[in-house]
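Just one protein chain is left out here, and the rest sit where they should.
We call the chains A, B and C, going by the order they appear; numbering starts again at 1 in every chain.
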């Protein structure tokens, strides 16, 4: 695979990937829950915020680097946890990890990856012994808490052992959201693909019911809808890894997360894939930033496609953003090189947007840059 | 008839039913008054309210049961009163009543039903002797006050005798709204169908004028546009049944209803079929909930098609919602089984929406779950 | 001509008339100024106001009659002044006057009519001797002030002599608005049609310039862009007729009109035909009603097509509304009978809208009936 020369933005990646992926994979990646209202609103919300750029600032040198949970990264754009990268490219999460490493940013590996924790750590150049808090491409592990608590414990221990540097608990999926395209497709992983971290479980292909998404069935069978804030203490007892809570949309929940030990919060509606009608993540961000203050780092994902979207998120108080689907489009078009190019495009757009807003580094980005009319 | 396997939401029922119904029946069911502004706004208003879900609540067990007027029901979704179910399925209201009974919820039978009060009571397993306030599928009787007060009195007495447990007075139809599709169709009931509760009246087929909807003519001939709040006392004197007032859109009217003895209020614009341009029912709800406080139970109908719509209505203070047209689409596609499936789909969506919002029972649903941006 | 049986609302009249009129006549009637923003906004503004109907009021008898400037009329819907009715029907303004008389309402005759003041008075059954302030169909005369003040004086004297009961001065047209469709058409009156009140003037056909609307040229040649508030005193000195000022969009102007003797004010943007981008008339109404108080009667025109539009205007404080283009569509389809039917349709819609809102007469319509969300 080689990256088409002429792709110049993330929408073009989306367009071309939509033609190349199987319809089952495309639907799985692209769809949102129910009527996809939140999926659309995540994008439209960005357009409702207007930029108020500052002029005549020396922007000859821009610096996009920052620190997240004490680790330096080269750009405030992380790779969001997403399942099943092998649907997009044969190397799956290995390609993604290498792209993240090249760009000097965090990849958040999904529990539901099609390459294992250990394989990804190696691909990323990460290992326990080599762990170096100053390196610029830490891996984080996204966790779903299984009904089988021993399995959950084992996943955390494996991630820690493999050199992952944080645990990212997804809290907005006690059950899986209804993505009707998957339901119609009776979504399953194709032959030869598996839940690489969970090989002892029945795979998706076997367990699905008729007229049902296999993943929906997996969630209701395997994942624990009973976990509560108290379980965060137990999770933190399993390893020294700092805890990130992903999927918060309210200030009071953010405060609760901090009180239970979270070091970072990801404002997210799961890309519009869980509760349709939920507030756009960029619209929820301010409330959470205000509630948390400096007690935790706040990140956001959902609908980010342009450098100006990143700029708006940072202006509203996010420390960084996470990029989801466009990474998959990059993988689909060009594997590792495609994912890398997608990140580079977005980084370069942010770089230019900062220059045009009078910001030479991320600390210059303040709330006065945005307004909702 | 058998329910197509692949219908997975209420919109798909609507789409398929639209192909199968006669155009006269479809137009009668689907249309709104005049320019259908309120018909559309009932739907669009739901989208303007955004959800703010709570996370990390134990939602492993959800309970959707509640009580309405002291009766327990299994889900906060009732069947709204609608005329002429036989246009959708030969068994008409009998099928609907059986579906309601299977789901454990209330059916509100219309005065203008095509099966009689007594037939429906039997189908529902309801009877005066067997009346049991703890049963989960009470029948309510929707009342239009006829100019002939003896006829009105007789309807109430028959409903009471047949075991109906409440009287639901529709107050937004002193005259019938102008549904122009019906007017163009010169809407009449097809041969063999009749107003089963009103057999002594000239039927719709006979009395209609040229260039007119037969139902419009019926209303102006038979129904009483002079009834006022004072008549509520008279209505309540006719039977021990509690009174529900349906069709309220203002807080002051809701207070008046309570003062005149109403035990419940249904916030409704008659599905957009009466006064076009009226406020969307979900937008009117808060004012009425605030006005009524705990003096009466407040329900709402109009535009509910998704579990998240139900969730929003409950968050804004409704005790339950009523479902209208989708029941008819269910009947048209699959008779009793179709109506049952429609209710099950909406119930399951509500169940999932609650889980994803951190609500394990209806009492957990509070106003903080919704916001209008 | 006979009225098609099946036309049931004003939009259908518009649709059919659009097919039957010459394109020059249709463009002249239908167009707005420049980009037609205000033309569209006049309609859309009505939809932004929502109705809050009252229930359980005795609406068995409705009364739509009111008084305007001391004259009783049968419905709060007047016929707005419009030029050139002969473009729609051979009998022109005579047909319109007869329709107004049948309905018991006011016709406002345009200075630019294609039938003369005297002919219209006769058709209307109006004459100085027969003048009766209690009759239900007074005629008003719409005035453009010509540079030739003697001509202007003569028009007023002729109107008074012919039994017209008020003078309606259009103040929003010191120059004619740019209606680009007319400009492209090089609009002129067809052979055989003339400015019936102004026969001594060069007619439109002769005086127009290339690439120009003849009417635009007429205005710049003949009408006086220098008139000011002070001229209202002079106008009132010409006859005992009460003065109405048409074309006000601001509260301060409304107060000025009252101070200079106006007995009524018509809130209007000339149907979107003068200053494009001007505020929708229904959105300007409240400010003017508040400013004027009970010192003058306030009327409104612009975009009224449904009975609910009339209801909203009255709820916002208008004493009555004026109907424009739909009268022309009625004339085009059915001459006098068409115009009469259009008025009847709108009257009946208002009648029903009042019943459904709990209003049995116009005094029951109050500001609580409307809300902008």
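FYI, a residue touches a chain if its C-beta (ideal position, glycine included) is under 8 Å from a C-beta of that chain, and two chains touch if they have at least 3 such contacts.
This is a predicted model, so every value here is computed, not measured.
Although it is left out of the displayed model, the omitted chain contacts the following shown chains in the full complex: A, C. From the set A:51, A:122 or A:193, the residue in touch with the chain omitted from the display is A:51, counting the whole complex. Within the set C:118, C:148, C:253 or C:351, the residue that contacts the chain not displayed is C:253.
Residue-wise, the contact with the chain that is not shown comes from A:59, picked out of A:17, A:59 or A:155. Not every partner is drawn; the one left out touches chain A at residues 5-6, 8-9, 46-47, 49-60, 306, 308, 312, 349, 352-353, 355-357, 368, 371, 373.
Looking at chain C, the residues touching the absent chain are 34-35, 37, 41, 171-175, 177-178, 180, 183-184, 211, 224-229, 231-232, 245, 247-250, 252-253, 256, 274-280, 283-284.
Just so we're on the same page, only the chains that are shown with their structure count from here on.
With chains as nodes and touching pairs as edges, the resulting graph is an open line. Taking the mean of each chain's C-alpha atoms, the chain whose centre lies closest to the overall C-alpha mean is B.
Least-squares overlay of CA atoms from chain B onto chain C yields a rotation of 90° to the nearest 5. Put simply, the C-alpha centre of chain B and that of chain C have 43 angstrom between them. Residue positions of chain B in touch with at least two other chains are not found.
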